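Mind looking over this structure? Questions follow.
The complex appears here without one of its protein chains, the remainder shown in place.
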Amino acid sequence: MMKISRLGVIGAGRIGKIHAENLATRIPGVVVGAIADVNLQAAQEVAERLRIPSVSEDYRRILADPSIDAVAICSSTDTHAKIVVEGARAGKHIFCEKPIDYDLAKIDTALDAVNKAGVKLQIGFNRRFDPNFRKVRQMIAEGRIGKPHILRITSRDPEPPPVSYIKVSGGMFLDMTIHDFDMARHLVGSDVVEVFTSAGVLVDPAIGEADDVDTAVIMLRFANGAIGTIDNSRQAVYGYDQRIEVFGSGGMVQAHNNTPDNNVYTNADGVHSAKPLYFFLERYMESFLAEMRDFVKCIQEDITPSVTGMDGRIPVVIGLAARKSYLENRPVRLSEVG
Amino acid sequence: MMKISRLGVIGAGRIGKIHAENLATRIPGVVVGAIADVNLQAAQEVAERLRIPSVSEDYRRILADPSIDAVAICSSTDTHAKIVVEGARAGKHIFCEKPIDYDLAKIDTALDAVNKAGVKLQIGFNRRFDPNFRKVRQMIAEGRIGKPHILRITSRDPEPPPVSYIKVSGGMFLDMTIHDFDMARHLVGSDVVEVFTSAGVLVDPAIGEADDVDTAVIMLRFANGAIGTIDNSRQAVYGYDQRIEVFGSGGMVQAHNNTPDNNVYTNADGVHSAKPLYFFLERYMESFLAEMRDFVKCIQEDITPSVTGMDGRIPVVIGLAARKSYLENRPVRLSEVG
Amino acid sequence: MMKISRLGVIGAGRIGKIHAENLATRIPGVVVGAIADVNLQAAQEVAERLRIPSVSEDYRRILADPSIDAVAICSSTDTHAKIVVEGARAGKHIFCEKPIDYDLAKIDTALDAVNKAGVKLQIGFNRRFDPNFRKVRQMIAEGRIGKPHILRITSRDPEPPPVSYIKVSGGMFLDMTIHDFDMARHLVGSDVVEVFTSAGVLVDPAIGEADDVDTAVIMLRFANGAIGTIDNSRQAVYGYDQRIEVFGSGGMVQAHNNTPDNNVYTNADGVHSAKPLYFFLERYMESFLAEMRDFVKCIQEDITPSVTGMDGRIPVVIGLAARKSYLENRPVRLSEVG
Partner (left out) sequence: MMKISRLGVIGAGRIGKIHAENLATRIPGVVVGAIADVNLQAAQEVAERLRIPSVSEDYRRILADPSIDAVAICSSTDTHAKIVVEGARAGKHIFCEKPIDYDLAKIDTALDAVNKAGVKLQIGFNRRFDPNFRKVRQMIAEGRIGKPHILRITSRDPEPPPVSYIKVSGGMFLDMTIHDFDMARHLVGSDVVEVFTSAGVLVDPAIGEADDVDTAVIMLRFANGAIGTIDNSRQAVYGYDQRIEVFGSGGMVQAHNNTPDNNVYTNADGVHSAKPLYFFLERYMESFLAEMRDFVKCIQEDITPSVTGMDGRIPVVIGLAARKSYLENRPVRLSEVG
């Protein structure tokens, strides 16, 4: 008979709620034994709704609870690395939202702690679990497009985050493109060796004043010779634009946007259909559930997570290189950065 | 503060499980207080997983429980009408899976009991709540296509049910097309007055030996002058084909199939994309949740269900007329049947 | 070396001009040696532009010209049967625009004359040569969809013809649906045995006053058991809607509309693309050229035309049956009509 795993959720914000709900209601073989948030009321509300027995302001209560097998770290980014270290030392398996940190030294400290403790660490690059993208990856892995030659990721947000967020987020390359960097190396199955960035402030001058960009195209050179581009905008007026195309010696595979319906309306003005889903939680709902299922499976079957700590580190390196390329207007090799 | 409604679920088969799970985990303001099934073990398994406190072999235990506000009738079709009557007399609001019965007299008895008791009755025509079709209906209601002229429903199953099922189901027009009959009148916003059926046995001779057909096109005349066709097949080798097109004086709206992903693969052989979702539970997952949300809302806000008892009766009449038309090879008016 | 065939074009109206131009400029191995029209000026204008040496008001001049191998009859419908007879007697091969006539006796007289003379006769059911539909036919013939079970033809005009035309055209079933009747039997590869029509006047009451309908769905029973529907409207506000779907035991093939461009425009209101081509001459431009190429090939290689005189007769029979079914509100077998 299957062992029931007990998980603790650290952070009861937007993403913490989603993971808590998925764990509590949609994943067999697991119970949420505890939840913590510096905002106690937020944690209490989630606990009540999902009948989670233990609630606290302090995540250390969870780490100290011997009945808890694993934790999901969903707190603010600046606390991730520290909690990873403490969680590893407490012997808990760890699911950590991306990014571990924007500082490579802190990331390395965290990964060291995990290695020493021998616990499992999975990073929250949920998009790898999206049905569209997962199938793209699978087809490439099966050789359906031959050798990958050209990768193209379109990743545009429906609207910019508040400038206050941009000032602490690490900037667009680290708060937004980081998902695309992970997807790029995941899909191509080869590592990025050099990047070149062309970027600007075309959406909102306030973003420029906060020392960030809002529009960018980043060119990627992969170790296997493939070439990739990622294009980002902080504002696509038509919604959340999340597409991928990979072209290779044997064909091409594309992931198109998801929409709220599959209707087509035709009138004297033309043929009309639905815009992409607007909000990332709708767009990636299935992937949040699937990644957590995968994490629970890794714990229960003692297998290596499919998104490792090193997979969490590399996109940060690419993001730092992309920023450096933008500032210096030249191609930057990843080895220059970290 | 919102009152919590307590529901009982009668029947723990395929559809009963879905409703129980939706009620227990995804609909706020409601708890599942009891479940019953003639197969006690089936009921127990669901109860354990969803922490339902009361389990029984006998649905009458639920009807006798004064703490239960409403029941969802998910038992076998031949028991629906009887349980509706008993449930109404017990003062429970009722959600009843379609069809109420295949016998108009039994349906009328059930509807009478509901009327006398003054309880709410909602029939499980879940497809009305499907996001694609709901938007089609909404656009028609808003006049976006002008006056409806031509309706076309494509409704093809991925594979035939067992012949044993066909022998007791009332036949294709009553077990399968009944959903399409409901959709037809719902979308056009006018009632069917006459039908003409052309049908045959093209898929499996065993279906013909069971006195049913497996392929049919049914033409519908509506009171408002619109003309409709429904085409059915028991076997579309490519999956579950569920499309709608409504053409009017001002334009056309179509609902296309849902697919497991939005990818496109292009190689030397052509351009390839995903087949329709194969299984009705996947295809209509969202609609099962939405219809139950709607039922709970009707109870809690004391409003009339959007799918009434009479909406449950009329498609049975159309189905009987369609069968008669097939047997006599002539157009049949609904007034001839019931 | 290939013999150059000399063709005469009878009729310099809309369709006559198209055939003359295709023959004169795009089909190798043929010259247009003469053109005739009761409107001499119309014939002269075409002749001048295309350098056709002989022009006349009287088609009999063409029939009497021994240098002419074949004629394309593009005059008004009421003259077709008569000119076919005379052309056959003059030993000319004949391409005749559809329909030969609306009177079966006149058609039979014409076909007799052709048979006796041993000349070739091809009827202008150009849509068989449309690239979309030709490929549909080819795939069905290759068994790609298995046995055909359900055929669906969508055939809607962008706007009604003048009521004056409707009064002499034979009505919608004979002036418009006739193309669809031909396509139906051509695609399914089996003959229609019974029809049932549901029709009405939903577009313009003046059409009803002219004793015609403007909206119809016609159900077809084929000898091989397949079932088909054709839906027609005199007015699709979005353009010329010409689609086909054939569903069979092994799959489905669909022909979608052609559009002036393949662009997609996405903004805050939705995703927008081009309407179908509006005008039949644009939509079927390629098919007019291809059918004439085929006719020239039949003459030069002495092979049987792919659209025979009998192929011209049968759709008239189906049209007469469809009208009878409408008037009597009952299924009508083709054997009742002719």
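List of remarks:
Note that the chains are named A, B and C in the order they appear, and that numbering of residues resets to 1 at the start of each chain.
The working rule: a contact is a pair of C-beta atoms (placed from the backbone, for glycine too) under 8 Å apart; a residue touches a chain by one contact, two chains touch by 3 or more.
Not measured: the values here are computed from a predicted model.
Only one residue from A:238, A:265 or A:288 touches the chain missing from this view: A:238.
Check C:3, C:116 or C:135 against the missing chain and you find that the one touching it is C:135.
Checked against the full complex, the candidates C:41, C:76, C:115 or C:254 give a single residue touching the omitted chain, namely C:254. Considering the full assembly, A:227 is the residue among A:15, A:206 or A:227 that touches the omitted chain. Residues touching the missing chain, restricted to chain C, are 25-26, 28, 49, 131-132, 135-136, 139, 144-145, 250-258, 260-268 (touch as defined at the top). Taking the whole complex into account, chain A touches the unshown chain at residues 146-147, 149-150, 152, 156, 196, 198-200, 202-203, 215-217, 219, 221, 225-229, 231, 233, 235-238, 241, 247, 249-252, 329-331. Within the entire complex, the positions of chain B that touch the omitted partner chain are 237-238, 266-275.
Basically, only the chains that are shown with their structure count from here on.
Centroids built from CA atoms put chain C at 43 Å from chain B.
Averaging Cα coordinates per chain places chain A and chain B 39 Å apart.
In chain C, the residues that reach two or more other chains under the touch definition are 237-238.
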